[in-house]
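Note that one protein chain is taken out, while the other chains of the complex remain in position.
So, subunit A:
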Amino acid sequence: MLEIKALKSAYGRIEVLHGIDLSVSSGEIVTVVGANGAGKTTLLKCLSGVQPVIGGSISFRGETMTHVPGHKRLKRGLAQSPEGRQIFTNLSVEENLRLGAFLFTDARVDQDMAEAFQMFPVLKEKRNLNAGGLSGGQQQMLAIARALMGRPACLLLDEPSMGLAPILVAQIFDVVKGLKALDVTVLLVEQNAFGALSIADRGYVMETGRVTISGSAKELIADPRIREAYLGH
């Protein structure tokens, strides 16, 4: 479904992605783990078209979209729940969700919103409140729900566990795992390697702008190099 070949990106003249090869098949949960600064977020920004690509290619559902502008990528089925949630803090919870479906005006929008509220009942309780007043965990739920409102075929999730209490982390990972049943393919970027690998089918390890190890999630969890570097034992 998503095919990334020799992808390069730079901030100014400093190259930060040195040729990433990565693929995600339809229906999979694939995770990219690695330390802070490895280039994981930059990779997702390239995929969403909000960070310039200077080499390589991205193809999605058989179409090249290396240089398609950011606002046109959701229409093609690629959504992102960005790092740091990036919800619209000046609008209500419901307005955030409605804007997630900005591309649509049909009756399914209401239906999707009802499903989002079913998935995250706490958002329903707070639907008319300003999103800026939500707690970190609630903001994360809103960010995921907003991305799902765009009816994506593939969801890019950037650090959904960041800054959350362990109980909320478990809840968020459960939701991500449940996306499989909704036919949403997931590319999950995480520093929480163990949590991410335990729900993923396959994984990639990134270090300083390169993929260093890849394999099935089971292999990666068992890999001594990864256990040592990322799992802490």
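Everything below uses one rule, namely that a residue touches a chain if its C-beta (ideal position, glycine included) is under 8 Å from a C-beta of that chain, and two chains touch if they have at least 3 such contacts; residues count from 1.
In the analysis below, contacts and distances are computed from a predicted model.
When the unshown chain is looked up in UniProt, the name that turns up among "LVIVD repeat-containing protein", "Transketolase", "Branched-chain amino acid transport system permease protein" or "Heptaprenyl diphosphate synthase" is "Branched-chain amino acid transport system permease protein". Checked against the full complex, the one of A:Ala10, A:Leu99, A:Ala153 or A:Ile213 touching the unshown chain is A:Leu99. Remark: the omitted chain is touched by one listed residue; of A:Ile20, A:Ala79 or A:Leu157 this is A:Ala79.
When you scan A:Thr64, A:Thr89, A:Gln118 or A:Thr208 for touch with the missing chain, the hit is A:Thr89.
Summarising the interface, subunit A meets the missing chain with residues 48-50, 69-72, 74-75, 79-80, 82, 86-91, 95, 98-100, 102-103, 105, 132-136, 139, 146-147, 149-150.
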